[in-house]
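Every protein chain but one is kept in place in this view of the complex.
Chains: A, B and C, in written order; residue numbering restarts at 1 for each.
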Amino acid sequence: MIRAGIVGGTGYTGVELLRLLARHPQVELAAITSRKEAGMPVAEMFPSLRGHIDLAFSDPQQAGLDRCDVVFFATPNGIAMQQARELLAAGVRVIDLAADFRIRDLAVWQHWYGMEHACPELVAEAVYGLSEVNREQIRSARLVANPGCYPTVVQLGFLPLLEAGVADTGMLVADCKSGVSGAGRKTELPYLFAEASDNFKAYGASGHRHLPEIAQGLGRIVGKPVDLTFVPHLTPLIRGMHATLYMRVDRSVDVQALFEQRYVGEPFVDVMPPGSHPETRSVRGANTCRISWHRPQDGETVVVLAVIDNLVKGAAGQAVQNMNLMFGYAETLALEAPGLLP
Amino acid sequence: MIRAGIVGGTGYTGVELLRLLARHPQVELAAITSRKEAGMPVAEMFPSLRGHIDLAFSDPQQAGLDRCDVVFFATPNGIAMQQARELLAAGVRVIDLAADFRIRDLAVWQHWYGMEHACPELVAEAVYGLSEVNREQIRSARLVANPGCYPTVVQLGFLPLLEAGVADTGMLVADCKSGVSGAGRKTELPYLFAEASDNFKAYGASGHRHLPEIAQGLGRIVGKPVDLTFVPHLTPLIRGMHATLYMRVDRSVDVQALFEQRYVGEPFVDVMPPGSHPETRSVRGANTCRISWHRPQDGETVVVLAVIDNLVKGAAGQAVQNMNLMFGYAETLALEAPGLLP
Amino acid sequence: MIRAGIVGGTGYTGVELLRLLARHPQVELAAITSRKEAGMPVAEMFPSLRGHIDLAFSDPQQAGLDRCDVVFFATPNGIAMQQARELLAAGVRVIDLAADFRIRDLAVWQHWYGMEHACPELVAEAVYGLSEVNREQIRSARLVANPGCYPTVVQLGFLPLLEAGVADTGMLVADCKSGVSGAGRKTELPYLFAEASDNFKAYGASGHRHLPEIAQGLGRIVGKPVDLTFVPHLTPLIRGMHATLYMRVDRSVDVQALFEQRYVGEPFVDVMPPGSHPETRSVRGANTCRISWHRPQDGETVVVLAVIDNLVKGAAGQAVQNMNLMFGYAETLALEAPGLLP
Partner (left out) sequence: MIRAGIVGGTGYTGVELLRLLARHPQVELAAITSRKEAGMPVAEMFPSLRGHIDLAFSDPQQAGLDRCDVVFFATPNGIAMQQARELLAAGVRVIDLAADFRIRDLAVWQHWYGMEHACPELVAEAVYGLSEVNREQIRSARLVANPGCYPTVVQLGFLPLLEAGVADTGMLVADCKSGVSGAGRKTELPYLFAEASDNFKAYGASGHRHLPEIAQGLGRIVGKPVDLTFVPHLTPLIRGMHATLYMRVDRSVDVQALFEQRYVGEPFVDVMPPGSHPETRSVRGANTCRISWHRPQDGETVVVLAVIDNLVKGAAGQAVQNMNLMFGYAETLALEAPGLLP
């Protein structure tokens, strides 16, 4: 049994962590902080948790986070980097669901996130929490940088073919579609129901913060920079993220075999039979990444289709998966529920 | 550990049963039948169950249902009544999620359902599976008639005030709104996305099959027929059902106390604080009925607001709750997950 | 040809006015004001208007509103009452889409709207712009109080039976459902896509600002206060409003005839054949109120079903209808388009 704390529990990744941890047999929820909502019962803000979580939000200063075994940061970018050092010093292990420790190159990070990094020495120590890539390092990590949602689904989709060296990295395209919860519980105009419903659009087509994170991950695999075009779109789903990936792969390559071999034994990556089209709803509320691929007109272009729930495998679920690894629990503990379909 | 069978597993109540039973620690899924889909793996039809359920649909004749401990009928109306007798004779306990055994008065049943009843003697034996009303009879029942979705939410909303005898039963109004999955996995025009999305309408306003079931339940409580107007509406949700109930209650009545007393200790009925407005999404995927009430302008009319997930507390979840009661398991087993919000 | 100005064109009623007036053959759009967005082209904020409207938002002080023939206030409550006096003095006719002039009883208005009225003498002069009731007064009005969306659909639904004196006004129930655009283009949490989508809830069940407006309208018809219970609900539509009205009406009354007689010749009220269920989408983008009624179980309760587009007949469309009356144009001018279905 470990004690877990959550910093910033009022957003969607926060409430999703609460939903998952409330049912985790080895976790005692010790504290959930929110400066603004201190004193308010969590279940008053999120009635779905009535009867499941009795905690109230507490002020970060008085939450006793340093007495936790693990602290999750479900905060905006730039918060975890200010508090991680102190927590680690107190022996607390840290999982940051934001972007503070995802990018190795500080200059790149500072360019895309528009702030000075408060804690550069920890960037080097942090383990990038894509469990399917860094499982062993995560087990012993003090500080895990939980991947972004787009980077999770895009990397899992490209991995087998890039690792096998069969894809032409000179023109990779990642056309991605996200549900609206990916924007967070933020009261901004584009995310209003009357704006986002019955509407589809691209955004950030000229450049999006998740690009350098994806490029870093893919670049490490192939050992050199990749030429990646990444266009995110907003689609009227609450949850769900779909990546459609395009790349050149020689016709002789047995793509299905590469996918199956790469992900054999992975509890949260499901390679579908040839000809499949994964649906986002099939992973709604689940920690699964479901993948298939196509070779249209039997040509040189391979299309990979991959889906996740942006709040689960793309955020809170992957964080719990990492926590399970870090504390020696079964990797799937509290993450076994199938998707909610319909 | 018991062996459970499902007849008619290709509809929404069927897949929801599968989702719930897949995680039930005391249930072995023995058979899922579908004449039309015999041989098809369940997870091929419902990819959300890939990795969770390995069964294939089997032909009803060869499914060995008579070797199950319990059989659920997730079938259209009129099927369970043809097979229940034989199963009961073989010692199998039966839970019918359709309407075959819900209405005591055969003439009424035959009027609304437009067919001859194949099994009248079992109608008398069947226990109406509204757990909050008939808990003790359900424990020992051989045959449970699982309530309809509208009847569940409407009865739970009216119960405390009718049992206390404080509501004027001369004009009860139940204005109900259902998500589209309530219509089942049926390819009919009104349920197409392009028809039902961004649209709201009443249906069956002149008379709906759930009316006699509700009237029967309310009538039993007050010991005489009630004057109930019930109007269902279709609203663009996948899951979710909202009842808005109107009745006259003397100003002196402490409504909150009546609700809290009636449902104290009930694991699946959540009486909210005064002034609340329950949201359907707070019970998405959960077996909870969440209730609040209002007295507008401090007048004589009391408004009760109640929500359920039509596929869970309104169908498959309540069926599992009943199964738990019938087999002596904790009533909440496999039903503890909070709603999926957002 | 008249010159029209719009104060506060950045909300949903504002852009809807723009959509309708852009195609009005007798209207020249002279000015659209927004203090905050002054200088921004309207079509930059609302790309649907690219190629249709070349105007930019202008500062209210410099917009030359006093040189318009008519000015629409598509503003929050409390703005029109500060500017109407001056405009009227300049000979400009005013249509207020907000609530400033809707309620005759100043004390009631001040109670519900929480502010002092800045212009009480105009409240008495203002004509309530429900065209189907006050058509003749509207023609000559200087100042029109455009009705609220709920009051429009509820009054049109109750009117024929209340005017005929056949409904028991001792217990009227109006169970209403609104699309999310009814809340305006406001960045508040409950109206986010991830909050309002796939969700249904009541709100303001204990008391809503539209209640006194409806009660005033119904009370005038019957010559005494009515006992009305009004519960609004939020439903995941962009546009659309559905009223389900319950009242007692003696079985001998020919309800269909009363409706047809009351609305014969009305261009924007469509009485459907008996047994119909109007759908909100059938009036999407149209200025129509579509109505039907039912008498469940042939009892004493009559159920009226009425739908409007909250932004058209419930706001901007009705405002244009009133403008047409005020300036002697065909009442239907620029309002003839059928609903957008699907």
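Side notes on the structure shown:
Here is the rule we use: a contact is a pair of C-beta atoms (placed from the backbone, for glycine too) under 8 Å apart; a residue touches a chain by one contact, two chains touch by 3 or more.
Remember, predicted model here, so these are calculated numbers, not experimental data.
The chain not shown here is touched by just one of B:Leu20, B:Val166 or B:Ile238, and that residue is B:Ile238. Considering the whole complex, the residue from A:Arg35, A:Arg67 or A:His277 that touches the absent chain is A:His277. Screening A:Leu305, A:Val320 or A:Ala334 for touch with the missing chain picks out A:Leu305.
Of the listed residues A:Ser34, A:Ser131, A:Gln155 or A:Thr235, the one in contact with the hidden chain in the full complex is A:Thr235. One of C:Asp175, C:Asp198 or C:Glu331 touches the chain omitted from the figure, and that residue is C:Asp198.
Chain B residues in contact with the hidden partner, per the touch definition given at the top, are 12, 179-181, 183, 185-189, 191-198, 236, 238.
Annotation for chain C: contacts to the undisplayed chain at residues 12, 15, 19, 22-23, 46-52, 181, 185, 197-198, 238-239, 270, 272, 276, 278-279, 281-286, 288, 290, 311, 336-342. Residue-level contact of chain A with the missing chain is found at 171, 173, 175, 177, 179, 194-195, 198-203, 205-207, 211, 227, 229-231, 233, 235-240, 242, 244, 246, 248, 275, 277-281, 284, 294-297, 299, 301, 303, 305, 307, 342.
The rule is short, and it goes like this: only the chains that are shown with their structure count from here on.
Taking the CA centroid of chain C as reference, the farthest chain centroid is that of A. Rounded to whole angstrom units, the spacing between the C-alpha centres of chain A and chain C is 45.
Separation between the centroids of chain B and chain C, computed from CA atoms only, is 39 Å. Residue positions 179, 194-195, 198, 236, 238 of chain C each touch two or more of the other chains.
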